[in-house]
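What you see is the complex with one protein chain gone and the rest in place.
Up next is chain A:
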Amino acid sequence: MRLLRIRLRDFRGVHDREVRLAESGVTVLEGENEVGKTSTVAALDLLVDFRDDSKASPVRAAAPAGRDAGPEVEAEFVSGPYHVVYRKRWLRRRLTELTVLTPSPEQLAGREAHDRLLAILDETMDRSLWLALRVEQHTPLGQADLGGHDALSRALDLAAAGAGGEGAGPAADAAAEGLVERALAEVRRYHGGHGRPVGPLREAGERTTAAREEVDRAAAAVTEVERDVDLRAELDREAAGLAEERRAQNDRVRELEDRWSALQARRQEVATSAERAEHARERAGRATERQDARAALVTATTSARDAAARAEQVLAGLETRDGARRDDLAERRAAADAARAASDTATAAARAAADALTTARDRAELAVLRGRLRRAGTAEEARREAARAAGGPCADATAVERLEGLDREVVAAEAELTAGAATVEVTGLAAGATVTVDGTEHAVAEGATTTLPVADPVTVGVPGAVRVTVRPGRDGAAARRRVADARAARDELCSTLGVADPAAARAALRAAGEAAARVRELAAVVERELDGRTLDDVRAAIAALVERLPAEADPGPATPPRRRGARRAAPDEPGLFEEAGLLDDPADDPEPEDLEPLRLEAVRTLDAADAAHRAAREAENAWRRTDEAAVAAGTEVAGARTALAVARSEADRRSAELADARAEQPDDALAAAATEALARARRHEADHEQRAAALDADDPTTVEALYTTAKRAVEALVARTTDVDRRRAEVTGRLQVAGGEGRHDRLAAARAELAAAERQHAAVTRRAAAATRLHDTLARRRDEVRRAYVAPFRREVERLARIVFGPSLTLEVDPSLRIVTRTLNGVTVPFDALSTGAKEQLGLCARLAVAALVDAEDGVPVLIDDALGHSDPGRLERLAAVFGAAAAGSSHQVVVLTCTPARYRGIGAARTVTLDPSYPPPEAVPAPPTEPAGSPESAGPTGDPVPDAWSEVG
């Protein structure tokens, strides 16, 4: 089909507009939003789909807003051999007009026109392809559903044949496609998803299952009756058997009962005899008991009397011993008192002796202390003296050594002087000559020579003769000065030390050392005498002792030591050192008293006091023990008296009792009665044993057991009979109920139903299998065919798409002509995963490929409403080339609607139509024909004026 011209009047916002399309190639309709581009396409649909009397919503939506006018569409197109003009107006002044120009002119109106047009379109145009090749505004430009279009199939068929395919006529495949659909519908009647049975197949299955269950139930019901019938027969037999058994058992019971009754009577007799024997035994027992009681009474009476006599004797003995014990007690008391007095005396004596001893000891102690004190004082004084001696200037050993050193220096200096000085030799010439040397006369032996050094001026004279003074020269002056200095130092130290010369100093030093030794000695004496105590301590002890000693005892022994002490204590007494040995001798102390007798006396008296005290205590203890024994014995006597009274009373009572009993029945009568009763008891027992033995011999236990068992058996039989009767009644009742239920009929019906259900199920299953088989076969064949004609389609799409994507592009297309994947530069991407732009571009290529493939006679326009919004400028340019390539060698029609004309500039459109708004003229004024320049130079076949603006660029 080719659209030549579309005219809208009062259609939505368009007042009146006619658009002419290029017969082949691309026509671009450009215009601003709301100018009515999409309305142009919608108008075509309306024109075909709705009769002029329709009031469907698309029709009503097409009415112009606010104006009382019916929308009108007129289209001129070529489809197959037909060239027609078709006009329609809805709602107001309805109108349908069809003008067929070729092949034979026709003029139709109204319903007729509509039907005729549809017939023409059905005959010549593939409407589904027309819809598939359209790209609506605002819908993504995706894949077109291209499978199953007659025109395309024919085209692909041709292409496949041209490419050397079999060409067996897949042109009819579109028709066959419907067959596949129907086969699938047939399959769907029986199978849902996943082969799940539905519809008749499911019903048949359910019917079979239900019928089988019903057969099972009905058969079970019948079987139940059959079992009951058998059971009833069984029970009948059992009841008869039981009756027989009961008769036999009853006979047996009667026989055993007779035997048992007889034995029962004899058993009664045995019991009676046993009772009798028991009775006699009891009476004998009672007689014997009475006899025993009498004997016991006699014995008790005798023993009570004996007890009373014994108690009397005991009491007498006790009383005698008690008197003796009281006498003894008095004696012991006196003895104890005496012993205590003796003890007291002895104690007093011991105390006196002890006092005497103490006094004597104190006195002795005092004397000793006084002596020590005195001696210590003397020693102390001596020590002080010695210390003074020891403390002199020469006591310093160092100073003395220094002095000696100085002295040696003097000697050395003098020796030096002498050695270096002139010498004077004096030689005796005659015996007995004398010379003075420095005033000192020296005898000079004949021939002896004395050499004198002249260190100092030496004067040598012969007495009375001459005096020669020799003076050293000047060269000995230094030595002389040194000697003088040494002498001066020595003499100075001597004076300091208080000695004349070094020898004296040495002596003084020795004396000081001895004094120091004496000091140490004396200090030891003081230490010994004071025995670690200070003098004050000793004096305090002496004072304490003096205090303690009785005055009258003191003067005697105290005076002499004091006297002697005073004498010795004279400090200035000479011979201190000589008397030093006396200090250690205590013989000077007063003679100590002889304490030994006193001590012995004290010990002796103390021992005596102890002995006396022990004796006193023993005596007292003895007395106290005796006293306690006496008290105990008294208690014993009182007890014995009570016991005697009790024993006497008991003896009296027993005697009275015995007397009473004997008065009632003498002893011998009692004995006779007992003997007689015993004998009778023996007789009765013998009788009973005989009877019992006789009964046992007849085995009554066994008979009784047999009898009981037989009776129980009868009872059991009765119970079983009852049970059988009850079960019979139950079964009979069940059978009666079941008989009226028609269970056989039910089973027969159920079986018939099952057979029918199974037949039906088999038939339906077979139909379902047939449908599945048919569909599978058809679908498989179809896919094979499609695969054959996919190739030309794919070639064409690839040819176009390579212009956009480059030469490395390959596509995979499935049998329903959908692009499955795109492979570009070796990278394969599923179609759905492609970008929106790429999808859009491939979708456009596919549509243009179809348009290029389909024969011009069969073809339909490709209609693209404002697509390619997702393509970048570079791709747009290439797409423009695609339009060109698609148009080359083909005469199909492409209509592009756009509000952005720039997008399609490069297409090289056969025609570009710019749409301007088309408003209705003002109400009052009739619309003047305002025709812009370059307006309609070509008149349409209808010859209608074109009142509104439209332009055409070719």
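Here is the rule we go by: contacts are C-beta pairs under 8 Å (C-beta built on N, C-alpha and C of every residue); 3 or more make two chains touch, one makes a residue touch a chain; residues count from 1.
Heads up, the rule we're going with is that contacts and distances are computed from a predicted model.
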item: Undepicted complex member, UniProt protein name, chosen from "Peptide ABC transporter substrate-binding protein", "Nickel import system permease protein NikB", "Nuclease SbcCD subunit D" or "Biotin carboxyl carrier protein"; value: "Nuclease SbcCD subunit D"
item: Contact partner of the left-out chain, one of A:Ala324, A:Val411, A:Val466 or A:Ala756; value: A:Ala756
item: Touching residue (missing chain; options A:Glu23, A:Glu97 or A:Glu186); value: A:Glu186
item: Omitted-chain contact residue, chosen from A:Ala630, A:Ala770 or A:Leu824; value: A:Ala770
item: Residue among A:Ser495, A:Thr732 or A:Thr900 that touches the chain left out of view; value: A:Thr732
item: Where the unshown chain meets chain A, residue by residue; value: 168-173, 175-176, 178-180, 182-183, 186, 210-211, 214, 222, 225, 228-229, 232-233, 731-732, 735-736, 738-753, 755-756, 766-767, 769-771, 773-774, 777-778, 780-782, 784-785
